[in-house]
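This is the structure I want to talk about, given as structure tokens.
Left out: one protein chain. Kept in place: all the others.
== chain A ==
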């Protein structure tokens, strides 16, 4: 039963003189209130909640009193940090100054409570907020009269609040419960450090440190092996909000997300579903655009994924920004101890949630993924690869290979495709399929792409200096780069710096990359063409688009996917499809390069059906620049 619903036993109209009249009812009520406070106060997670809980409990005993809470500050002064009602703030402030001046405050500090009646028609009751180890503050109640028999219950309330306050305090320091090292201290509490409850100033949520401390304690205390879980939420591409709308809007959006989710998480439905109480939950801002939810004592951890979906539904209507709607894509990673292999630890659980979060992003973002221990290996490979890529860039472990491109009718060398390899240790180099997806998900692809272009420019200079034919080199541009507005200026800038004419570089993009963000892709293709680049569609025929839609893009030509070429001369169906693609491309005026030519018969078919150029093992494998010049330039 919630005591807030109970009508106050002492009505404000009742005059204090008649108090003894209701005394028989007071003790049962006071006990009820204390019982309630014993459960409520320790559950408070912030100073704010604690002040309100204390205020609320005391109000049943003194319905129309004003209450002020003062906390000891680092400079040893006591500062008013809470006043109820708010309107009494000024007078409460003046009163506490007066109490300090009159010496009443000091007496109360010494004797744990004090009493002042020197203002006519006004009684002040002071109760020290202190534990045996330290004094944290003071509570002041002001009423016309405060009957003596209320002193004890109010004092007990203040003691309970002080205990909770010191628990919050120890949370923020070393996490150790206070120990009674010296019995002498028992009677002379230390006036020690200030109280800092770490919160994030922007959102008002808890900080990452508090979040991790909560999680550690939850894992350490967990009696059932299943009851602890973590949900991490990350706003996808949040830097774009900051860039496009400015940091002020970005901050506002973060605040809104924080408040909205915090409000949703307070809902009884969520807590009932997981079988938790208020104090079993810590919602924190764990990164610049990342939020974390730690849960303990869950009776029904199996519903954790439903909570992730529920949080998504609270974000689905979007956010109001300058009269327009801003939709945020939020990826969520879920992990709980019951899916954890090995010894439970907060760090491991957090890592699992992070792995799940990355997987949610890889799977297309704006969704949630639940960690499974079976992923353990791939997950760690992923994380390892990500830092490996950083290292590879630093240590120059990437190498470029070149695959020759020939005109089919006379087998003249007309260009080469640049392929990226990662060389780690003594093994064979890793092919791009193993690391490009990770580089794309982590955003490192942009940096890698720039590295590739600079290296290609350098290679062109090396070959030109030796007088080799000035063939164009084709580089691949990823979906991530293609969806960025600064693609063309970045590429042009590198070419300018290297003094390489734009005609020497061809750009290859896949249909999938175009579909990723079609509007931006079209803008980029137009800009690339305007800057003088040739733009080719790579792996044509396997993606989303058809020739019909491709004709809207101002491209230079198509590279027919190896899937079609592979079955030529074996499958009539493949031949029919390839034949029709080639004839349609001819009608639209697009040159076509056949990819993955591995047999003479495939070469012959393509030649006969008007495919003008080709590449593949049959014609020449990707090789190092040295091998390339030895084999194809001489």
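As a convention for this text, contacts are C-beta pairs under 8 Å (C-beta built on N, C-alpha and C of every residue); 3 or more make two chains touch, one makes a residue touch a chain; residues count from 1.
The definition used in the following text is that contacts and distances are computed from a predicted model.
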{"item": "Choices \"histidine kinase\", \"Aspartyl/glutamyl-tRNA(Asn/Gln) amidotransferase subunit B\", \"ABC transporter permease subunit\" or \"HD-like signal output (HDOD) protein\" - which one is the UniProt name of the chain not shown", "value": "\"HD-like signal output (HDOD) protein\""}
{"item": "Which residue of A:259, A:347, A:580 or A:608 touches the chain not shown here", "value": "A:259"}
{"item": "Hidden-chain contact residue, picked from the options A:92, A:108, A:130 or A:315", "value": "A:315"}
{"item": "Absent-chain contact - pick from A:51, A:370, A:400 or A:514", "value": "A:51"}
{"item": "Touch residues of chain A, complete complex, unshown partner", "value": "1-2, 4-8, 11-12, 48, 51-52, 59, 82, 85-86, 204, 252, 255-256, 259-260, 263-264, 266-269, 313-315, 317-320, 325-326"}
